[in-house]
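Submitted below is the structure of interest, expressed as structure tokens.
Here the complex is missing a single protein chain, while all its other protein chains stay put.
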């Protein structure tokens, strides 16, 4: 969680230098969802996400150097500079892809789960998406299929209350989004997405259920976006935000809340936490210098990767 | 209802002559749904349907001559020979269009209702579709929007238990299809679609509710397809049909059932019914001879109608 | 060598691949029913079971994504569409996802997916059930596209598509399913990047694929009777395109007629005409000509429908016009199919 925060704060610091030449969708304030969800997953479980991809990439175990190099458009980036911030990928860690088309990885994750069922590989697939994705028809089509075939998938709905500047209530009469798929036979549940430990626990239970063959699971985690939809701004003053909304939705920053909780309920030592913070800062430093030093792709890389080479027969 | 049956039986009789050079999707056995639904609608209410379009065209008051001429591909057809059996249209009677793409007129009808609300024209829009259409994402997207905006629309789901050869249970875990949209806030209801009077009554109530501004309505009518999905065959012997299914779903042909009901419960005279039958036969005869005698479109009609002429500024 | 119909040849390829590779499976509306997609999937559900051959809900958008996801996780889905018209609902998954996953992730991911879609003239199906939209997929980089014409190609390209680690779309013209031809025994894959010289000639090059190649051969026969020697080149794979074979023919004859089963504007025929105008310009002795379906929506009424589609007669007329000859009273048979709906 802290790695996500520190990395994204570093992105903010770097951004004005124009070294990151592509838009960034930050998860600042929403880290507990990605952290809890990914921690509950096995490394071999597959995750499919959106353009808001830094948090899940880090949480799922993607290499930090590869992420910063990708943001810098370098050849050493996790997508060799071709994907950028919106399209992080870490197959070795189980992050199968991130898409900038809203809802588009929901069916992809569902098909991943279909393959797992066919192959009996014991994996659970996870589709990670926002409250906007549930507007798209493919969400319902995918859920219908997953329910029909009892697929091992967990649909994780990260509800940060906005799709860009559009409120959930601007788009749905039923604002308790976890209920939207009920008619299809999938009863979702809503949880506090700002409590990393609660996310971890509920997600673990969801994964367990999906893994044992009981069919798909839908979990909605409520959180709040700390920055603008895209870019660095704290746009709380903009007309679209309800005034004081953040304060109403949560008392504390999720990271501070977790730290406090760890100390209070789990007996963590402040010193140990400080050590973690130092380690994280060092790791981020290293990743940034790696990215700075890495090379841009060679010009001929433009034409590479359209097709994968066909293996000899 | 009888006009639908007699017309389609005439289609069957004509078909081997190759005068109708396009596929036909018959509603034989399903007539009560179209008849009850359309009778409940006002002539000014708008209807949007599918390729299985003869029944709703007739029931909504489309001109029979125009229909047969259309099946014959004649210029006097309701779509000037360009649409054929799957694309009947009768704007003067409120049939706005029929599409061969499953579910594609569901959003169109929804937009029609949006316009009615904006224009305050007092119309209700009706989307008429099969149990296959509810598989498509646009169904859910459309319902979501209609619920959100409380649009004056009735969604009529004609459930004939099959989408081509695919059973409802092959495609949905929740086979009570009227429940599929519940999560979106639209509670549907299921009725017997083989009882024309029951259809008429429930549809009237649905229209009334939609018209008074209480938002969308979803009505599922259960019926059974008397012929193959497309074409003339009685394909009851084919593997996909449950044996004896028709007998299990209903005791009587819907038209015979209505006739019996009219006599028994409503005091209709057998003689009056016989007169109706004679009139219908004569009307169908006249329509067929009209179609036979009508001219094919002139060759240059191929290039007409791509765009409507722009009115002078 | 044996003789099979096009649909049977596809079926044999599917069986061949499914017997050897447990990751291959078939999904799509009607693949397990008694009509079996023109017979091409006949009895496969009995042979391979419901897990490997299954009907789907009518949800083209998500089902395409589901096929992509299964492909990403080690399976080899073959997603079947009885009409290419339904691909409009799958465009996002095909063009934004399948086509881009390999490139966008710098080569790390790949989507070994096969799409089959029937195109072309049918029988009074009209506006929404007869479209040939192959050019869309030739426009967006990242998809391999083929339009097999012969049973051997249908079989060989199916095997190649299944072996390919990339998304491949196979367009099957519905008037071809019943045509017979020799196929190798056992089935053999055919490498992508294939343009077949269907007939050699020296006066004019007719580039035409799938069913249009069949009609073009009839036109060429007729032209022969008028003393004109037409070469018929069939660009069987559109992506990658065997440019050299096309260009070599144009350089030889100096005259090019392009025929396609789709619309001409921004169509396959536009691309091939543009290619020749770029790369074989110096050899051209006459303006290029193109023919496709009329630039209108497909009508149902028989006389209009007949005029909508290119056929041997209109192809021959175009070739004659290209050569500056009159095309009055052509006795070429207009269409020789016995195909009669509904599919």
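By written order: A, B and C. Residues from 1 in each chain.
In this text, contacts are C-beta pairs under 8 Å (C-beta built on N, C-alpha and C of every residue); 3 or more make two chains touch, one makes a residue touch a chain.
Please read all numbers here as calculations on a predicted model, not as lab measurements.
Within the set C:146, C:296 or C:320, the residue that contacts the chain not displayed is C:296. Which of A:230, A:257 or A:277 touches the hidden chain is settled by the complete complex: it is A:230. The residue from B:4, B:106, B:133 or B:294 that touches the chain not shown here is B:106. Here one chain is not drawn; of A:34, A:56 or A:101, the residue touching it is A:101.
Annotation for subunit C: contacts to the undisplayed chain at residues 61, 85, 88-89, 91-92, 95-96, 99-100, 103-104, 126-128, 133, 135-136, 138-142, 239, 262-271, 273-274, 276-279, 281-282, 284, 286-290, 295-297, 299. Residues of subunit A in touch with the missing chain: 21-23, 73-75, 77, 80-87, 99-103, 132-133, 135-137, 163-166, 170-172, 230-231, 238-240, 296-297, 299, 301-303, 305-306. What subunit B contributes to its contact with the hidden chain is residues 46, 48, 77-83, 87, 89, 91, 96-97, 99, 101, 104-116, 118-119, 121, 123, 125, 137-138, 141-142, 144-145, 148, 304-311, 313.
Criterion: only the chains that are shown with their structure count from here on.
Where touching is counted per the definition, the chains common to subunit B and subunit C are A. Farthest from subunit A, judged by the mean position of CA atoms in each chain, is B.
Between the Cα centres of subunit B and subunit C there is a gap of 35 Å. Counting partners per residue, subunit A has 137-138, 141, 144, 148 as the residues that reach two or more other chains.
Multi-chain contact residues of subunit C (touching two or more other chains) are listed as 56-57, 59, 61-62.
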